[in-house]
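Only a single protein chain was left out; the remaining protein chains are all shown in position.
Showing chain A:
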Amino acid sequence: MKRFIICILCTLVILTGCWDQNQFKNIKLTLTIGYDKAEEGKIYETVSIPTVKGSEGVVEETVQVLSSDARTPLDARDKIDQMISQSFNPSKVEVVLIGEELAKSDIYPLLDNFYRNPSSNLNAQLAIVEGTAKEAINFRSTGDTKISEYIGGLLKAATSSTHAHGHNMQMLWGEMIEEGEDFALPLLKVDEESNVIKFDGLGLMHEDYYTGIKIPPEQSTLLLLMQGNKGNVARMTRKVRDDQPTPILEYITFQVMDFDRKLKIRPEGDEVNVDMTLNLNVTVTEYPHDHLVDEKIIEKLNKDLSNVLTEEASEVFNITKEGNSDVFSIGRMLKAYHPEVWKEMDWAEDYKDVTFNPKVNVTIQNHGIIN
């Protein structure tokens, strides 16, 4: 009897694997998914599916790009499923691209299936493509890297050079649905001429749609620092001099070593004042004029850079106002620390009336190995 029971139990334990096994040989993993706007309110989904063929030694990798229009993302997935020999599985998606036109309407419905499905990869990156996502996924670079690696690497590099946030889909979700908080998505652009895909700044979002207003790549670093984010490297080039024999001499390039940002919200009656102090400790990485030991020169550079960046900070803030995109979470902070003021506000309208007082202080601390 005992032996009988043990036998049954053993078989049972082995059998349980059968219901939920998900074998790699039966599925095709897609690493990049793109969505575009199609006619009649439909969406157009494009996926790239790499397939590894060949046995030992000679391994050949082919990439298949498939598209289909459909009502919803999963509807499109079913349609694409009908075009390939195996079923395709998006649980390892690394990059999700959204075409500019589609991004201008609500993007949350596109992403719902990622948030809902337990096997999806929420660590994927989200980006907007100027033009269409299809174009980007169909893109063949001169090198033979996979498109997901290319775009994923591009975004990762943008994050580490403080041009993009690097927020994954999970982190964006909170910012998407929370009121008084908006976000910015990296913009990509296919450059046909030089045959590259390039990072083209940050697209400002309001609630869950793209406002069409963007922060250019040169200013995205400053925006990120103003938000309190810094990647591995934060490098900026700014003009500090006039009337030089050649224009190249007018510029200075520096790298932010560490920074400190303070954001203070002062509601005064109906008005919301935001004071921001941004202290940057920088290393000069390029300045052909040399003589960076003279305290006077350094003092002047500090002052000039501070002025230039303070002005630019105002400019960046005005761009976010233009897009009505509260990327600094001022609304949410207002709700958190001044709930009584928040209740009186209609943030969709009132963000534009926020007064922003930036103060950027630059301190040059290093100047490389020459003076």
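The working rule: a contact is a pair of C-beta atoms (placed from the backbone, for glycine too) under 8 Å apart; a residue touches a chain by one contact, two chains touch by 3 or more; residues count from 1.
Methods note: contacts and distances are computed from a predicted model.
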Listed names "Signal recognition particle receptor FtsY", "Endospore germination permease", "Amino acid ABC transporter" or "Protocatechuate 3,4-dioxygenase alpha subunit", with the criterion being the UniProt name of the chain not displayed: "Endospore germination permease"
Selected residue (touches chain absent from view) among A:L102, A:V240 or A:M333: A:M333
Residue of A:T11, A:N26, A:Q86 or A:Q170 touching the missing chain in the full complex: A:Q170
Contacting the left-out chain in the complete assembly, out of A:T51, A:Q64, A:N121 or A:S160: A:N121
Absent chain, residues of chain A that touch it: 9, 12-13, 16, 19-20, 115, 118, 121-123, 168-171, 173-175, 177-179, 181, 329, 332-333, 335-337, 339
